[in-house]
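If you scroll down you'll find the structure; I have some questions about it.
All protein chains of the complex are present and in place, except for one that has been dropped.
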Amino acid sequence: MSKPLVLHDDRLFPADPTTRAIAKRLYAHVRALPIISPHGHTDPSWFARNEAFSNPTELLLAPDHYLYRMLYSQGIALEDLGVPSLAGPSQADPRAAWRLFAANQHLFRGTPSSGWLAWVFSKVFGLEVQLDADTADHYYDTIDAALRTPEFRPRALFERYNIELIATTESPIDSLAHHEAIRDSDWSGRVISAYRPDAVIDPEHEQFQSALARFAEITGEDTHSWSGYLAAHRKRRADFAAVGTTSSDHGHPTARTADLAPAEAETLFARVVAGKAGAEDAELFRAQMLTEMARMSLDDGFVLQIHPGAFRNHNTTLFSSYGRDKGADIPSGTEYVRALQPLLGRYGNDPRLSIIVFTLDETSYSRELAPLAGHYPALKLGPAWWFHDSPEGLMRFREQTTETAGFYNTVGFNDDTRAFLSIPARHDTARRIDCAWLARLVAEHRLDEDAAAEVAVDLAYNLPKRAYKL
Amino acid sequence: MSKPLVLHDDRLFPADPTTRAIAKRLYAHVRALPIISPHGHTDPSWFARNEAFSNPTELLLAPDHYLYRMLYSQGIALEDLGVPSLAGPSQADPRAAWRLFAANQHLFRGTPSSGWLAWVFSKVFGLEVQLDADTADHYYDTIDAALRTPEFRPRALFERYNIELIATTESPIDSLAHHEAIRDSDWSGRVISAYRPDAVIDPEHEQFQSALARFAEITGEDTHSWSGYLAAHRKRRADFAAVGTTSSDHGHPTARTADLAPAEAETLFARVVAGKAGAEDAELFRAQMLTEMARMSLDDGFVLQIHPGAFRNHNTTLFSSYGRDKGADIPSGTEYVRALQPLLGRYGNDPRLSIIVFTLDETSYSRELAPLAGHYPALKLGPAWWFHDSPEGLMRFREQTTETAGFYNTVGFNDDTRAFLSIPARHDTARRIDCAWLARLVAEHRLDEDAAAEVAVDLAYNLPKRAYKL
Partner (left out) sequence: MSKPLVLHDDRLFPADPTTRAIAKRLYAHVRALPIISPHGHTDPSWFARNEAFSNPTELLLAPDHYLYRMLYSQGIALEDLGVPSLAGPSQADPRAAWRLFAANQHLFRGTPSSGWLAWVFSKVFGLEVQLDADTADHYYDTIDAALRTPEFRPRALFERYNIELIATTESPIDSLAHHEAIRDSDWSGRVISAYRPDAVIDPEHEQFQSALARFAEITGEDTHSWSGYLAAHRKRRADFAAVGTTSSDHGHPTARTADLAPAEAETLFARVVAGKAGAEDAELFRAQMLTEMARMSLDDGFVLQIHPGAFRNHNTTLFSSYGRDKGADIPSGTEYVRALQPLLGRYGNDPRLSIIVFTLDETSYSRELAPLAGHYPALKLGPAWWFHDSPEGLMRFREQTTETAGFYNTVGFNDDTRAFLSIPARHDTARRIDCAWLARLVAEHRLDEDAAAEVAVDLAYNLPKRAYKL
């Protein structure tokens, strides 16, 4: 006997009736605001080609590392979930994979995935019973049939989702053809890119040397000379700007920055391209490149995003058979105070620059990041990220940053996802939690309700537009 | 004028009426479930001999480091509290020690000890007034008299406490005679052991060399050769298995693991037994032994528990006169991501293995441990431990692990105590806090109440049985 699937109107609001009532009033100001998605990982080809998504498993399960990592942690093979390996696509039957997923829904109790999925199932596909072993086929058939209809094509969903703008993320060696196609189409949806040069900046990236060669081809610059390499970045940033890009993004193991003299930087680069860079040189080069990127930002206006602190590909066994981004990236302790000083010493006092820093180490919120952002004109705090993009995580972010950094040194929400279907659910979660936090401040007479309503709207809409220069 | 001692039925539940009502309904499902105590430090001789406990001070105060460390922190001498030193038993009069304890109850306000004690005093001994200077003698006399009766013998309390199974902890050089006696007796209580080989694994343990010699005597193996040493472990694990043991347990200064080639491990061991191991060698040896233990677990099925991060014997003055385990162990920052990688790289993908990891560093919950446990099939999270086995600590554990690891990568509660009398109070505290957390999820419409009830029962009963293979 299947259970009803109900999305309660008051979900994520505190149980205390006074606080909940305030939260609901605040939420009424933001629930229908357009979505600004200034940082994420959707595929621009979806919006360029506007083809139908394939099937429930390939759309919702196989690409979602939040889902398959949890299933994997309980001994379920990735192969059985439709996750492709380095050897090629999974041989699993998509329906069988879906059934396996359905039968293990208890694993997601209390996780943000359960909330995002419930929204997608209920609001997008109109499902009225919960997903479990008994309803797996009903789900599969319903979703599969819907995906074949025009209303579920990417552009139709984009519009239905009230997305005002979405940013994808591309590498300098990626083609921007899809973005150009969208720009040149008659479709009015705004899909921009973000400049993510890790593959040509990180000497420890497994594709670094080949990426550097490709970088030269694309730009016509000598990317093995320091000046040519920098020129290649500048050219490519200009190409990105032409498809609407307003930010670069950097996923480094640490937050370390450096401010080397030009000659030192050139010498370091020479060691790097010669393949003579050890771990410390690699780290120093990534550090220096953040400052180089900031310098270019002063010219082209790009916002500089730093996403540090993930220990990538922790599971070496899995990495060798499945490759990157398979749920085996683990946060690690991340230091910001010493790490960011070189960059902030150089450009941190310049209010024209916007550096948005993220963390996977929540201990840095109140200890390091809020104090830094509450002082340096150039520094802003990105929202709770990845493992912390969850009701508790979003609330801890506000509880631990607001008192020192305020609201106006933060930049609203990033969904940061490739799970396109769930984007409104993610923004809705963030809006509800922000309203819950503001409601507590109001209920405890720490903030007036009219000011709280203004803040709620700023967090949901105005701050991301301003911070990302959209 | 003494104050009434009242245990409120709703203790530890949130004040919000909606949430409290849900918590109470959830708690009704678990309050009477049998106790599974898969990890702790009670004395097997209690259950083997079933002799009466001696007196209130010797039973409740002198062995409880939570209590005497707090009193000591306010300038009260351990000697005056009945705590034995290296020189022998305390010379303090037990009743005088009890009075001192009674007169300082205000120190325990807001601590978990106050809740555990209130339960013991009220539920076990039927006391109806609070403990203070005026009621000290009344308490002493009441408890002392009770302890002389058959109803307060260890086995009677075990049964009254509805303990389905309890695990003690022994070293490989300890006798298992008490466990054998219990097993061979006509008493049906299940008392098993856990294999805790720190004394023969830690080259920095003050008894390492003598322990190694004793290890050889007991096993008949040459514990000074690497192969003999490993064989000794295998033999002893088999002996432990024969008295019901299903786990090993390892209390190391850090969580470091290693996966050395066999020849390297052998060479390292040679340095260790020759007394030539410096601090780094000692650390590396402990690290390697965790992997060796995991390897043996694949054969004998033992769950591998890791309890890292205590800085032992911090107070050198106290250590020299009172020895180990006198309330002077202090948590320290503990890194898991790099530390566990060698072990997890070797065996972390094997779902037959169960590694249960604990922490004294709460910052690792959301940053390291939940992400690791939410990915690796072999890894599970032990409950909030020691200083964090408290209402706030238990709640932080759930708040900071659930969203990434879910409930099913955790293993229920461990009381981890030698304070036998308080065991039901500790399990009851954990059950209440878990219900409080689940009730908040239900009240905020993040989880259905029927699912929450299922989780509550799993946390209280099913998960510990499954995780510890009981």
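Going in written order, the chains are labelled A and B, and every chain counts its residues from 1.
Criterion: contacts are C-beta pairs under 8 Å (C-beta built on N, C-alpha and C of every residue); 3 or more make two chains touch, one makes a residue touch a chain.
This structure is a prediction, so every number in the text was calculated from the model and none was measured.
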item	value
Contacting the left-out chain in the complete assembly, out of B:276, B:314 or B:469	B:314
Options B:69, B:95, B:138 or B:418, residue touching the unrepresented chain	B:69
Touch residues of chain B, complete complex, unshown partner	3, 7-8, 10-17, 69-70, 72-75, 106-112, 114-115, 311, 314-318, 327-328, 330-333, 360-363, 387-388, 390-393
Interface with the unshown chain - residue positions in chain A	14, 16, 18-19, 335, 337-338, 341, 344-345, 348-349, 351, 363, 366-368, 370-377, 379, 399-400, 402-409, 440-441, 443-448, 450-451, 454-455
